[in-house]
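See below for the structure under consideration.
Every protein chain but one is kept in place in this view of the complex.
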Amino acid sequence: MKAAVLYEFDPSLTSPQYVRYEEVPDPRIEKTTDVIVRIGGAGVCRTDLHIVEGIWRDKANVQLPYIMGHENAGWVEEVGSGVEGIKVGDPVICHPLVTSGHCLACRRGDDMHATDSKFPGINTNGGYAEYLLTGARSLIKLPASLTPKDVAPYTDAGLTAYRAAKKASRHLLPGEYAVVIGVGGLGHIGVQVLAALCAAEIIAVDRSDMALGLAKECGAHHLVKSDRTEVDQILALTGGRGAEAVIDFVGEGDAVAKGLAMTRNGGFYYIVGYGGKVEIPTIEMITSEKTIVGNLVGTYPELVELMALADRGLVKLATREYRLEQANEALHDLHHGKVKGRAVLIP
Amino acid sequence: MKAAVLYEFDPSLTSPQYVRYEEVPDPRIEKTTDVIVRIGGAGVCRTDLHIVEGIWRDKANVQLPYIMGHENAGWVEEVGSGVEGIKVGDPVICHPLVTSGHCLACRRGDDMHATDSKFPGINTNGGYAEYLLTGARSLIKLPASLTPKDVAPYTDAGLTAYRAAKKASRHLLPGEYAVVIGVGGLGHIGVQVLAALCAAEIIAVDRSDMALGLAKECGAHHLVKSDRTEVDQILALTGGRGAEAVIDFVGEGDAVAKGLAMTRNGGFYYIVGYGGKVEIPTIEMITSEKTIVGNLVGTYPELVELMALADRGLVKLATREYRLEQANEALHDLHHGKVKGRAVLIP
Amino acid sequence: MKAAVLYEFDPSLTSPQYVRYEEVPDPRIEKTTDVIVRIGGAGVCRTDLHIVEGIWRDKANVQLPYIMGHENAGWVEEVGSGVEGIKVGDPVICHPLVTSGHCLACRRGDDMHATDSKFPGINTNGGYAEYLLTGARSLIKLPASLTPKDVAPYTDAGLTAYRAAKKASRHLLPGEYAVVIGVGGLGHIGVQVLAALCAAEIIAVDRSDMALGLAKECGAHHLVKSDRTEVDQILALTGGRGAEAVIDFVGEGDAVAKGLAMTRNGGFYYIVGYGGKVEIPTIEMITSEKTIVGNLVGTYPELVELMALADRGLVKLATREYRLEQANEALHDLHHGKVKGRAVLIP
Partner (left out) sequence: MKAAVLYEFDPSLTSPQYVRYEEVPDPRIEKTTDVIVRIGGAGVCRTDLHIVEGIWRDKANVQLPYIMGHENAGWVEEVGSGVEGIKVGDPVICHPLVTSGHCLACRRGDDMHATDSKFPGINTNGGYAEYLLTGARSLIKLPASLTPKDVAPYTDAGLTAYRAAKKASRHLLPGEYAVVIGVGGLGHIGVQVLAALCAAEIIAVDRSDMALGLAKECGAHHLVKSDRTEVDQILALTGGRGAEAVIDFVGEGDAVAKGLAMTRNGGFYYIVGYGGKVEIPTIEMITSEKTIVGNLVGTYPELVELMALADRGLVKLATREYRLEQANEALHDLHHGKVKGRAVLIP
């Protein structure tokens, strides 16, 4: 099959060719619960740039060359002998993690913390290709209203935003505020999920007017241009107290310190973006009684919930399509801030 | 009345006399809800040392000279004209915060986040004295089983430990682990509260054998001597995964980094002690999906709950009594690690 | 002042004159926290009809003659000597319960379960009058967008619907269903609150086409005409399983049995309306693992939350105005199903 293969890291992201489009062997069914999916679309993600930079090298422990692409959807091509309830030709979206379902985390529904998982596109071959090897437990059948290439980025970008926004929605009450820092591929989903799941007033923060325009379309009630004064603007909007929830889709540079400063005493700061560092004196944590929450993708049931929102049109994903052989173009466009919404590679 | 008064900060804590024992004017009822309490005992707290050091200078915005002592219990001496349900002579323990009860936080039961509070001993005169001015909303009547001087430190040391341990107990399930870092005045209460409120296995970490002995008496199931290997010891005890809850009563030095490292993926790190700094890359927060929780004393209902535990003997507080004129001796003993349990000043 | 006074019970509701419009003594400030409110509007409620019938006689233990009217809003007329933060002329909505704030339920924010409360209009004189005696803790200042006569019914009808719908919204996930049985004065608020607080699909059930039309305007996604088949219709809409939440605003006749039958295994049946009886074998409760939840008005903070929704236009209340001397006409119109939305008496 054809695939876009990563051969070496590029810490400065200056190479014109991050990946090589070439012929590789097809994946094969090995376990009775394996499934091969014909890719309909594979999302291109900032995490892919971070992989190219080498940031995930230690965490993911992947051997090059390998195939990136952790946001996948398509059609079932072949199933292992023990697979039930899924048949060849079914349109499916792929939960990013492949789990066996045996560990206690899986049994509690918390499959993101499985002790026994693979993460295609991160630590094994992913979906920048014609076919993907995954597992039966990772697949959700799509309703007729949704097509694979349109929903692929929901599996990570969407799901991560969904999980963080859902956590926030569980404690946000009418009269309270939620700040969304960074209205890109994830953030614009985060705004929509908040609008669907709670009645807090949503404040979007971004340095880009285009992003703030997108935030408004997505349901943000207040728009704050990110400059030196965004903390003061948030405080002014919230009666001087800050927001009960701040979801930080940037997670680097001064976003972290500002995000914490925008969080109300007793409030929650959700980290989704990464690259930077949390630095806060313990006395600040004590006196403010703030909570800092890390967020990692979401569970299988949460992807089902997100598909229910998408099916009803409560969440929409802005995508831009590229052919698989344009993988480098897509990655560069993302790197240079030229993608509104989310890039998707189509084989 | 007699009081131990703080006249100046001492950043190095080297002065032999932090406070001056002297005659000061008696407090007076000003508002209809004011109450004057005759002090039965005032706890001496590490926070008092931090106040002397000047660490709280900016946060508390207090003018010297003033009277420290935020852990108070005694008997009602005089009540304002609007006070109901409390009468002169009642033995009482004082919730550390004085609130009006009008703001939304108070109305939700979350009085620690009142927008309209005073904190005697922190930002107004406290209980290193014969009498204390407080408010009717701060008082809890003591059952016959409890006397003021024995329970005074529960108001802050006990209540803070209670709140953090209670938060942890809400998610700790049988088969899971709770680490308590630092088994001093707060930590030994934390161990007892965990033992009373959940069935997690409790691991106590301290550098002192005396403290570990106290931890064992308090109900800890595993004792870990704090040295260069405590993280590895915790991982060994928890199947390599770390603990679902880590409550850090130290909060300075390498306790913070180690505390975070002992926390299981998806787990909670509770900060109670302070003086140090949380420093963690956002990518670590993402991939581990840990939560960092600040903890500030506790609410009035939580102090009622803690008194119920104390009344039934489920929580015991080791105290050491000093006369009020020995305030400096008590503070120095605390500073030099010579107090087992908790020092209490008795006028 | 003028008031509409209840002199005797009428179990059959056949009397043309339930109440007598007449001159009565003005209320007077007695306690330091008392407040007198000049009534801007008083909601007329099905509970008032139940009071006239004598259903509340034992529960409320009220002595006739007295003044009904438990849904009140207006302007502050006079305040007791200990009242802070509220001044004469302030437009206010009155939480229906008057509490002292001392008991543990109040301190936990759960003032509906205060051990020390009065309920004007239920067990003491209410707002079918020019002036009402209430307490400072019951008052919420209105934003400029809201006027007393338009919001009065929120204090009970709205607040009760809000609390039940909020409870449901805490567990309703995307892809799940909420049934609202009875889209009258309370139910139409319930639909709007669900739509604001969660992303469940809302199914409205009513025997009246007018009510179903109102449900649709309020945000219901499916309309089910109440006849012999409504349980089957709900099962058909929910894949044969029933709804995760059923909120029953009728609570009498066959609504209860049907409501329970519409509830999915593991789901929640919320009772708001009353007059009937829950009857279910314990084996049914075991095998279905359903939960049956009683609902009583809501807390002060919940009324603040509801006002935030109203202020932003997320909840609207259909009212029909009557002059205070038309109290009997309003009550009869309500009794005969002629009021769309909610009747309000204006002095």
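Note that the chains take the letters A, B and C in the order they are written out, and that residue 1 is the start of every chain.
Rule of thumb we're sticking to: contacts are C-beta pairs under 8 Å (C-beta built on N, C-alpha and C of every residue); 3 or more make two chains touch, one makes a residue touch a chain.
These numbers were taken from a predicted model, which means no experiment stands behind them.
Chemist: If the hidden chain were put back, which of A:23, A:58 or A:84 would touch it?
Modeler: A:84
Chemist: For the chain not shown, which residue from A:110, A:252, A:284 or A:311 touches it across the whole complex?
Modeler: A:110
Chemist: So one chain is hidden, and I want to know which residue out of C:110, C:130 or C:254 touches that hidden chain in the complete assembly.
Modeler: Only one of C:110, C:130 or C:254 touches the chain omitted from view, namely C:110.
Chemist: Would you write out the residues of subunit A that touch the absent chain, in ascending order?
Modeler: Output for subunit A: 32-33, 81-82, 84-85, 100-102, 104, 107-111, 137, 299-301, 304.
Chemist: Under the stated touch rule, tell me which residues of subunit C contact the chain that is not displayed.
Modeler: 55, 59, 105, 110, 112-113, 115, 241, 251-252, 256, 265-266, 271-296
Chemist: Which parts of subunit B are in contact with the chain that was left out?
Modeler: 170, 173-175, 196-199, 201, 304-309, 312, 314
As a convention for this text, only the chains that are shown with their structure count from here on.
Chemist: Just the number, please: Cα centre separation of subunit B and subunit C in whole Å.
Modeler: 42
Chemist: At least two partner chains per residue is the criterion; list those residues in subunit A.
Modeler: Residue numbers touching two or more other chains: none in subunit A.
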